[in-house]
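Part of the complex only, each chain left as placed.
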């Protein structure tokens, strides 16, 4: 191929503009044995971008536990696969779309949902549920309201149209996200165990097929600059935002699943970040093969697209697959029926090289394997964060009025009801949602069976900020606990690691700390990581996001009739607290919202206690002895009981055991590994003796009665007043009234 | 004073609606339709204002609320 | 009872309603692709919820022109019962099989939640298993459920008892604040003149067992099955 002389002298500086370091460019020269052309340089730069290569994080991700007897496929494929019995697997993953959502919240969030759905159905699964984890800036920040409206609109707009229920998630606010919101989306799908599809290409001579939407100039990184430098065409600055087309995605799901029911597909891969580039490299690379593509055959939305543009386009709703030879017509019939583009664009070769042709010329010719084998990997320097002192409960003032403090807490942005959000999501479509949003974990029936999956996303960034290691462990433990609360057996997690600039040692320290904490928790709880995603550089200036390792977990209910919910059921029943209360107030919501302090060490995480207490609670739920269950998390025991009361409108009288923990610390402390259970009087008595025998701390803390919440006979507050407060903030805020 | 505002997708931005409409028109028996782009059209009643202020105001409204300038262009026309 | 569910590109409650029909009537509906020009001989045709054609242009607009709709209209004319749920209701109005139009919700957002509904007429195969004035809880999930028609049409619908369901409060009072979408006169569902065609925004197929959060949708399908059992 010929490289025009004018291009050559620009190439090295262009490499810098494309984000390749001097060393990386040198490495690229070595691999190629010559100077790359623009297309090739573009390919190197996206393949080796942080986003695609995980070059700063790989070293640490490798340390996460990823195996268990039920793990069918861990990290490395499009999504993780776990065996859920009965010949079925659950396939799931979580992914970030932070930056695009900040630029254009509706489309950014929408395409985030589209992308994660594709990761899951690419593997042969029918998506059955979506979840999302959202972090916004200070509600008072001028941008926040618009961002919330756009992101929620986009998630709903996409998910509702595609017809996959959005069943859960979380949404909190903190000034540290003012300039960098986090939008993490998770999809869970179901497939038959023997019908899982992988990206690994095989079979020299097999056709490479493109399906879905046409390729446009969407989201091409640096495209403007490239065309300016190379004078391809002078145009108005191209938007780098992609627009989602959920209708096409829905058709793509149905068409792919229809084709997957045949045996025509050898391998399949969605075109996500870095589109055709990463999908073709991934398929060929995993199969140890070469691939030849005729770019003229790629369905294009716009005229005169260059090879560079076609390869780097991030147009949505596209897939690449390898078919068995001779099956093209059969496949084409299916895609025609669904009115989707279908094109054979290339073949698999034995050369080990990616060769692109356009207009009869070679547009790129590069080896496949070395790009991933010699991919840069960095051991970035990191410093551990100084430990924060523990806050003694006695040093924290008690509130003047406990009931008012409770009201303040359940009405604050982080704890306020997120109904305004989830009512914009169709959370019931597909007809299997057993636990709608509002519980600890969503519960979705496995269609046509008596079993169900439980799923949730969680993370407490303020703990991670205070102590990354504890925070990382806590996030995994809270997910495990929330799945336990509905009576399900936790199986595995996916994660989305959202951090600042990894070139700053203290940020890297947060990352390493969180990973270490997560690893410990995963090991202790037999809760491996099967997929995940990393989003770095979430900072503007010197302010970065709170370290936020969002964790999404999946568990199984072997008998869906045993599933449990948070709402109080019956006056006269008693409340039992499982787990030890020491009154830990450091880094608590009480400290932040009532005392305006964000200091202190987070509550310690005792993984052995987590496991013991959780297993104990789950067994009682499965045995049918529990009538409601909720874990203690943000805001502590008092908030947990209030949430149980608000769910159904019944009240409770708390009578807390006397001891050395001050009352306010007992009520608002955020000690981990705790659950509140509603039980019939007689069952409670049995449970308390069982707990004693098994070494599980448990105590009777009250009974269900009336429509008020009281503490030791004092501080009465009506549940309806609590509910009104809890429901008020978000709608008022979104309409500009708060 | 009235204003008419046209909001259209920037060139190169995918228009799923336009695409679907074009397909539907083909199926309805208009195969010659080569493409459709869908935009928004707003009519604003501005009360009493002078034309120059009105035009400036409507542009500000477009920038701040009516159009999503990341992906959309807008055109303002003030009628008297 | 034989039924057919029409599947449009973008339908997504087709399976849900098929499951409800099969469970309650005991016979599985035929799934008919929108591009088909024929429909098997059936006692009931159902247009399911979802986002046919992505709800692009207007919800239901493009689906109303699908090839199969000519046959649906012909059967409706011959008196074959036709039921449109949510997007199906939108398609029926766009196709002119029911009067009026469904516009963007007054609150502009998509709304997914249980609503209370008052059964205004039990004089149909769809509502016969409810009692007159009964309050039921059935979820809605839509962005365009704001029923609109001119005053004359609305008066006629009311005068002839063709309003099937209205949004109401839990005590049965009908007021605008209990409407999730701003519908004219709180209308949630209507019949055609012969009460053989019904369109409704709520999703009875989503509440056919307590596990799913309620069973108020069951009598809806039981009524249909009963009427068509022959």
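Note that the chains take the letters A, B and C in the order they are written out, and that residue 1 is the start of every chain.
By definition in this document, a residue touches a chain if its C-beta (ideal position, glycine included) is under 8 Å from a C-beta of that chain, and two chains touch if they have at least 3 such contacts.
None of the values given here were measured: they were computed from a predicted structure.
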Number of copies of each distinct protein chain, complete complex: A x1, B x2, C x1
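Quick note on the criterion: only the chains that are shown with their structure count from here on.
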If you tally the C-beta contacts, which comes out ahead, A-C or B-C? A-C
With chain centres taken as the means of their Cα atoms, state the distance from subunit A to subunit C in Å. 36
Centre to centre, by mean C-alpha position, how many angstrom separate subunit B and subunit C? 34
So which stretches of subunit B touch two or more other chains? 16, 20
Would you pick out the residues of subunit C that each touch at least 2 other chains? 53-54, 56
Residue ranges of subunit A touching subunit C (in the complex, touch as defined): 153, 156-157, 160-163, 245-248, 250-251, 337-339, 422-434, 436, 445, 560
State the interface residues of subunit C toward subunit A in the complex, per the touch definition above. 9-10, 12-13, 15-16, 19-20, 33, 35, 49-51, 53-56, 109-113, 139, 141, 143, 203, 205-206, 211-213
Residue ranges of subunit B in contact with subunit A within the complex: 9-16, 19-20, 23, 68, 70-71
